[in-house]
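Remarks on the structure that follows.
Here is chain A:
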Amino acid sequence: MNGLLILPIALPLLTATLALIFRNYSSIQRWIGVAGMVAILMSVAALFRDVYVDGIQVLQLGNWEAPFGITLVGDMLSMLMLGISAIMGLIIAVYSIYDIDKEREQFGYYPLLHILLMGVNGSFLTGDIFNMYVWFEVLLVASFILLALGNSKNQLQGALKYVIINLFSSLIFLFGVAMLYSITGSLNMADLALRLPEVENVGLVTTVAMIFLIAFGIKAAIFPLFFWLPASYHTPPVAISAIFGGLLTKVGVYALIRTFTLLFTQDVGYTHTILLWIAGFTMVTGVLGAASHYEFRKILSFHIVSQIGYMIMGLAFNTKLGLMGAIFYVLHNILAKSNLFLISGIAQRLTGTFELKQMGGLYKHYPFLAVLFLISAFALAGFPPLSGFWAKLSLVKAGLSIEAYVITAVAILVGLLTLFSMTKIWMSAFWGPVPEKGVPDHFGKMPLFGPGNLYIMVLPVMAIAGLIILIGLVAQPLLEVCLIAAEQLLNPSVYIEAVLGAQ
Partner candidate 1 sequence: MFEIIAGICLILGGFFMFVAAVGILRLPDILMRMHASTKAGTLGIGLILLAVAFTYAEIGIVSRAVATIIFVLMTAPVAAHTIGRAAYYHGIKFWKGTIVDDLKSYYERSRKAGLSSGNHPDPH
Partner candidate 2 sequence: MEALLPVIAGSIFAAGVYLLLKKGLITTIIGIMLISNSVNLALFSLGRVTRENPPLVANGELIPATPFANPLPQALILTAIVIGFGLLAFVLALAYRSYKELGTVDQDTLLKDPEDTSKAIVNVTNDNRGKINR
Partner candidate 3 sequence: MKIFLFNIILAMIWMAVTATFSFGNLLIGMIIGYFVLLVVGSTIDQSGYTRKVWKAAILIIFFLKELFVSSVRVAKDVLRPGFRMESGVVAIPLDVTSDFEIMLLANMISLTPGTLSLEVSEDRKELFIHAMYIDEGVDHVRESIKNGLEQYIMEVTR
Partner candidate 4 sequence: MNFFSIAIIVVYVFLSLSLLISLVRMIIGPTPPDRVVALDLIAFVVMGYIATYSISSGHPVYLDVAIALALIAFFGTVAFARYIFLRASQRREDQHV
């Protein structure tokens, strides 16, 4: 029993409640926001230590032993996801201080942000499938309103699609949970992992697996379920797009990884082949979508989709190396992608637009910003010695090691296309000449550091860029923990034993 496990869920709720009560005092809210994020980060760090040292940690809530109560489980995968979400939370909280206007703050931006974190962390920690549904709803409802907060036309247009489709997906999820319960009589995932293999009608279990694939697939924005994402993620303020693009879809990926390693391993030949196909199509369609757009954040949104494909591919390989690669890819991608969104925000503040065709001269006037962009962009494209390189390397290695040549080739080519659209941004927004008209008069004059307080936006970006480089240069530790996570995933008995005790 590790009581700390509740903190990543309870702390955000506490912070949100306080922020709600102090909703009319912006500055207090901001401080609460940042402080809360720091607290979460610290609690996660402590947990991480426990898991790293003593293995999987569990907490039986209400002191009802599994499978009767709800269990919180912290294995290495959960820890890594928690860690990244805590880091992103802190980064975004700081970035928001500048990016989020007073009115949004008064209408509950900070409480909502923390509730979002609560939902995300809950999904990462819970060991109960229905409870996961609840956490999905929590993060969904928070994301709904964060997306619409501000009521601009674009936001509402985006939000409507996002909301309707995600509502539908949650209902499918709920139905899947019901099916799972009706064939096993249990909801605790560890217990399910024990009971599912004993179900005679294996085909039905596989069918349920497909239901979950659809439900989580919509959340994770895989082919052909991703349309809502590029339709909406580029509409809200950048801080929100960043945490959406970075974190939210990855919750879906996490759920897929969790369920398809712990629960649905009866018919791997079938399910994981489907996953492999999905992965390929997701990569390609996503990257092609990006190639056909010229709006900074929309390009990034399509790349989210494309890169989900890589993660699914790693999952579909279903080998240590593949899973390790997938997990590493998730972590790296959250950093790089969010950072690109954050940079797009700074660029928009400077040039007044997200339209690449109306941007230019950033390299000339803001070389430092350009460097930050290059780091994130080429990390995303998997260039050495940045974080993305190790993700790509391990996935390619995994693919070749099980002789999945076609998908590996696809992955490699998609990587090249990713590079292509990153350079598209670079060449028009940074290298491109300063457009004649439509440039705000502070362009070129407003410094990154100094009057205008732009630095509040730049510092978080620098922090992430630093992380990207650090992970790239000192990859060993992260790769190791990812490998530990992968090993735990491929050996569910450890997880089951931690939750239910020795069988």
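Heads up, the rule we're going with is that a residue touches a chain if its C-beta (ideal position, glycine included) is under 8 Å from a C-beta of that chain, and two chains touch if they have at least 3 such contacts; residues count from 1.
A word on the picks: all candidates are chains of the complex that A comes from, given by their letters.
Small disclaimer: the values here were computed from a predicted structure and weren't measured.
Peer 1: Touching chain A in this complex is which of 1, 2, 3 or 4?
Peer 2: 2
Peer 1: For the complex, give me every residue of chain A touching candidate 2.
Peer 2: 26-27, 30-31, 97-99, 101-102, 130, 134, 137, 140-141, 144-145, 148, 150-161, 163-164, 167-168, 171, 174-175, 177-179, 181-182, 230-231, 234-238, 295, 297-298, 345, 348-349, 352-355, 440, 442, 452-454, 456
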